[in-house]
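All protein chains but one are shown at their positions in the complex.
Every chain is named by a letter (A and B) in the order it is written, and numbering of its residues begins at 1.
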Amino acid sequence: MIRKTRIKRTWLAAAVIASGSLLATALPANAETGVSAREIKLGITLPLTGAASPGYSKIGNAMDAYFKYVNDNGGVYGRKVTLIQKNDEYSPQLSIAKTNELILRDKVFALVGPLGTANFTAVHKSVGLAKRRVPSLFLNTGFSGFSKKKSYPTSFMVLPSYAMEAKIIAQFLKENHAGKKLGIVYQNDEFGIDGMGAFKAAGTKFDVTIPYTSGSQSSATAQTWVSQLAAGGAEVVVMFGVTSATGALLGVSAAARYAPQWILGSVGSDPVTLRAIGVPVAVLNGAQTPAGNPSPNDTSDEYVKQFQEINTKYNTGVAFDDYVLQGMNIGLLTVQALRAAGKNLTRRGLVRAMETKGSKFASVAYSPLGFSRTSNVGHTGYYMAVMDATGDRKPFGGKVTLYTTDSGSGPVVVSTFKRPAMPAKGLPSNS
Amino acid sequence: MQKVIETLLIGLSTGSIYALMSLALVLVWRSTRVVNFAQAGQAMLSTYIGFEIASRSEIFWLGLVFAIAAGALVGAGVDYFFMRVLFKHATSGPAAVVAPVIATLGLLGLIRSIVGLTWGGEFKSIEAPASTDGFSVGDGTIPFSDLDVLIIATVSIILITVAYIFQRTNLGLALRASAYAPEIAQLAGIRTARTRTIGWSIAGAVGGVAGMLVTSNNFLSPYSLDLLLVFGFIAAVIGGLESMVGSVIGALVLGIGLTFILNYVGTSLVFIGGFSVLILVLLIKPDGIMAKGKARRA
Partner (left out) sequence: MESWPKARPAVRKKIAIFILIGWALLIIGDRVDELRVYQGAQVAMYTIALASIVLLTGYSGQVSLGNGAMMAVGGYGAALTLNNLGTPIWFAFLMAIVTASLFGALLGAAAARVSGPYLAGTTLALAVGLPAIANQFAFLGGEPGLFFDVGFPPERFGDEFTQYKWFFWIACFIALIALFITSNILSSRFGRTWKAIRGNSLAAELCGVHSSRMKVLAFTVSSGLAGLAGAVLAMTISLVAPGAYGLALSFALVTGAVLAGISSLPGVVLGALILVFIPEISVALADRLGDADKLNNYLPGLIVSVLLILSVIFTPNGPGENLRKHLHKKPAH
């Protein structure tokens, strides 16, 4: 009897504590959307640790470094740009939790550069980005599904889609590796399947096909990939996976003395990161890869030169590689977008600015941007590159031959597009 | 036929690392009757220390020595500062059964967090002390490398050393006595508490070696030794927590078995395979393959 009363009392106490704490920590209803007179808050989710983090973890700090540079030079119409980074370890459900934090707690104005196909798909649906009208600019993923405006009304890509990339690789295989036995290793989720679908549509026949589950990459599993590829006699192997998987595959192949012609998908092909995770530079020599940007070592390129300077000053100690380049470029694009939206900054205004003015923005990549009222597509093409004995990337055939295409059944064509010049000192002055 | 030999050899190399972990678990069990889930944490901490030394000096062996020393220190520290306090306080109530298990799990989480805060979660790698290239045989290459040979050799040396200590020295006698019949051992003049700490220390050192060997071929992160713990535990169960020899044999069997599954069936079934073996052994022979029929209650 006494015990029952005590239990009941405990229940009541529990209820009081629960309600009390919820009420006590309640924030007043707030109309703020991440923009104040002095600050614009942006958010990004990306893998800072975990199996997929090598390389990608640098993107956030690179973006931040660029924003700091812009802030030191007047910001965006006097407002400082603040980037809040959240680690999602490439796991979709963590992405959801962190994005909730960004939108509900940190109250960011927009998301920029969220990374990962499965991650953004989950976030968009679960957090309801479309319904909340939160813009998500310059996604760090090339899944062609994101280009569908109807499903993703407030999202904008920046990378060419995986379907585009696969089509360009397929064309390259036809022109330069006809008749050889082909193998492919790809990540078995929408990222890899996007590419595989395009290969199929382009008619590429692979003799050895190896899907791998994201997160399962390791030297042990890579052993099995190499055994299968070697057993199947693959002479040209396409690797459509993340950097750590690419590294595992190349490392194990070196140890097993299996040396096919490698074609590395752009997602996982940064030579600096690959070497950092243990791939001998000798293995990289001769590997071919689609690339959208100039090599990060090419200081004759005005974008690379300016970004390197900013990196040295604002991102000290970090080696300048593909990911740093990509991060800074996203920063550059973001600032142009914020400026284009005008001094009276709203989420709707930002989306409209992207749709109407986005295609003219300055970017380090060689291909044109495809933003419009009806399209979320960012860059639209690649050139093929080869790695040399120092791991640096040089254009295949000596000069950059740019191919552009779409994510559908359009043809792959050689393009003569000339990209806009880098704004003076890397500081956009567009409006 | 070549594939069978390959698989066997790699399984042997993998299994020998599991053997170290399961040996450490059995050592602690026999001296304290606690399954130390924090073993993975201790091994991880020792490995990170070894990694620091190895990457600065560029000498793997130096790093290994430091890992052993760190493992011994941490092991002793855990027993002295943690386990003794635990046993003093948590002795009654429904939680007494549960407390040691949860405490070691909490310790695992604690060490992991400290390691993460100190070193960060990015993957790190250690330069392997031997070539990881496979041996060429005729046209092809067996993916069994110098490193694998080194691993097997190192593990064998450690196992022999530990066995010698336990079977042939006074210390070993004291260790076994303190675990099996602590009151009688005390009556015989053995300082059981200190002996137990030494047992933990040896287990910690062994764990440190396991961590360094696993990492020589893989990435290091605050989570990278979790699987080692699980497989070490399964191996210890297979062999019987009471028997050091049994746990080693269990580990080798497990390593070979899992490698066969990996090579012949596919990567994803490896874990299910290991887990099924665990359940099977628990159902059929809960005392382990090598046990002599003692009842298995906590």
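Throughout what follows, a contact is a pair of C-beta atoms (placed from the backbone, for glycine too) under 8 Å apart; a residue touches a chain by one contact, two chains touch by 3 or more.
Please read these numbers as outputs of a predicted model, since none were measured by experiment.
When the whole complex is considered, the residue among B:Ile53, B:Ile234 or B:Val253 that touches the unshown chain is B:Ile234. Against the chain not displayed here, chain A makes contact via residues 4, 7-8, 10-15, 17-19, 21-23, 25-30, 48-49, 85-87, 89, 91-94, 96-97, 100-101, 104-105, 118, 121-122, 125-126, 128, 131, 188-190, 213-216. What chain B contributes to its contact with the hidden chain is residues 29, 34-35, 37, 85-86, 89-90, 93-103, 105-110, 112-114, 116-117, 120-121, 222, 226-227, 230, 233-234, 237, 241, 268-272, 274-275, 278-279, 282-283, 286, 296-298.
Basically, only the chains that are shown with their structure count from here on.
Mean C-alpha position of chain A lies 39 Å from that of chain B. Residues 48-51, 53-54, 57, 213, 216, 218-221, 223-224, 227, 230, 244, 252, 254-257, 277-278 of chain A are the ones touching chain B in the complex. Those residues of chain B whose C-beta lies close enough to touch chain A in the complex are 120-123, 125, 132-134, 136, 140-141, 143, 145, 217-219, 221, 262-263, 266-268.
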